[in-house]
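To start, the structure under review is shown below, and the notes come after it.
The complex is shown incomplete by one protein chain, all other protein chains being positioned as in the whole.
Order as written gives the chain letters A and B; numbering starts at 1 within each chain.
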Amino acid sequence: MDYALIPEGRKRCPLWQFVLFIAVAGVVLLWGVYAMFLCWIKGLNQTNMNNAYGFALWIWADLAVIALGGGAFFSGFLKYIVGKDELKNLINYAVIIGFICYSSALLILAIDIGQPLRGWFIFWHANVHSMLTEVAFCLSVYFAVLTIEFIPLILENRQLDKVPFFHNLSHNMHHIMAVFAATGAFLSFFHQGSLGGVAGVLFGRPFGFREGVLIWPWTFFLFTWSAAACGPCFTILVTKITEAVTRKKLVKDNVIELLAKISGWMLLTYIIAKIIDTWYWAVVTAPEAGFTMMDFYTNNPLYGLWILFLEIVLGGVIPALILITPAGRKNKALLLTAAVLAVIGVCVNRWVMVLQVLAVPVMPFESWFMYSPSWQEVATTILPIAYGAILIAIAHRYLPIFPQEPELNPVEQQAG
Amino acid sequence: MFPFSFEWIWDMSHMVFHGGLWYALGIIGLGMTFCILKSVVDTLQGKGGDSHH
Partner (left out) sequence: MKKAQEHTAPKKYGMVIDLDKCTGCGACMVACMAENNIPFREDETDKNLSTTWLRVYKLTNGKKFPDADVCYLPRPCMHCEGHHGHSPCVSVCPATATDYSNETGIVSQIYTRCFGCRYCMAACPYHVRYFNWWDPVWPEGMEKMLNPNVSVRTRGVVEKCSFCFHRYQIAMEKAHYEGRKELAEDEYQTACTQACPANAIVFGDLNNPDHAVYRLKTHPDAFRLLERLGTNPKVYYITSREWVRRQGDNYLENEGKIAAKAH
């Protein structure tokens, strides 16, 4: 029925299967949309946030999806600036994943602010000294870049491509994509960093505060670094999930392994820097404020040293060691494990830098603040996953995302 | 965001921050304008039939 829209030389599942998938994901999406409207109409009293937890699940989700969406800028940087041409076989998908992550982040921010209709104040009345201002500007502009990177892909749809203007536009945009990619890398460096700076500059919050260079705390650089390291792991992970769902190989192993190798070295160098940062914070920065490291990991029902172990060792050192080893990259199970661990590691890092920062009591006569999200917060956080699944399903069905797909999955008889 | 908003101060922070912002916006804007105009010209010249790049 929709054969005319399916890219030539590619096999797709029957329409009913596709529609069923969209419908199931659509139900989850609608649940999230319902919760979103509840928050917009009734206000943030629909959440379990409170005056001790001004930032909670949403801000974590924001930081996490932006870190995971980092695969787009870093793959773009590697392909267009460094010249790793093999990555052209994965860059389209990295862009789509990035687009999903960043649009989700913007949506979550729009739900998270108390006065959504005043959201534009952050641009209009910008305080250039605030890390959040830098985040808002770079994030929005980078989202524009991702949209620009996504447009030529959409225009490659079989029917759209027949329109001469669209064909030419797609061609011309491809032609100067390196310029957009470079701008995207520049913007990403700053907004990934600024997200790290959000907690790092809080000198009233000893768990998050870090020293640094000029106006940037060390977390600024660590966040950019970790996004560049773990973003590609997420791209690999989603590619592998897509291959499993569609039951076909979409990208050749050498492409995945190249990205995994670069990701592994980035992750290893990042985790070394992170360990040094944690050590310096534990023995110098925190004690200067009157805290021992264990003050942050004891006397509460959740946060123990296990979370540090999970983030740094399980989510950092181990995946890094797997990914830098040729045998580790070639072993499919190990590669997948490493990608999952790296994704968990970066998500845990974002969690502690948002939630644990606020959980720690700073005034000695206070106790730990614990929080669990309301269903509205959970639904709106799951919303992007459903939205992402739908967008990926549509994009995969109707757009030639994976250039190696026809070669890896030759179609005997041209369908339609 | 603009020099006419009353928070604006002509200091180093504002110039660096907004310099970077408008530089990026400029590249994106000029890049897209170039692509669209060139596509219009190409289309008028009859390019972009069934050929693939």
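Just so it is clear, contacts are C-beta pairs under 8 Å (C-beta built on N, C-alpha and C of every residue); 3 or more make two chains touch, one makes a residue touch a chain.
Just so it is clear, the structure is predicted and the values come from calculations on it, not from any experiment.
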Omitted chain - touching chains that are shown: A
Given A:Gly26, A:Gly119 or A:Pro403, the one touching the chain that is not displayed: A:Gly119
Given A:Leu214, A:Ala327 or A:Met363, the one touching the chain that is not displayed: A:Met363
Per the touch definition above, residue among A:Asp2, A:Asp253, A:Glu288 or A:Glu407 touching the missing chain: A:Glu288
Residues from subunit A at the interface with the omitted partner, ascending: 43-45, 49-55, 112-116, 118-119, 121-122, 124-127, 129-133, 136, 198, 201-206, 287-292, 295, 357-358, 362-366, 369
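By our rule, only the chains that are shown with their structure count from here on.
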Geometric centre distance via CA averages, subunit B-subunit A, whole Å: 25
Interfacial residue positions of subunit B with respect to subunit A in the complex: 1, 5, 7, 13-14, 17-18, 20-21, 24-25, 27-28, 31-32, 34-36, 38-40, 42-43, 46-50, 52-53
For the subunit A and subunit B complex, residues of the former touching the latter: 123-129, 133-134, 137, 141, 144-145, 148, 161-162, 164-165, 167-176, 179-180, 183, 186-187, 190
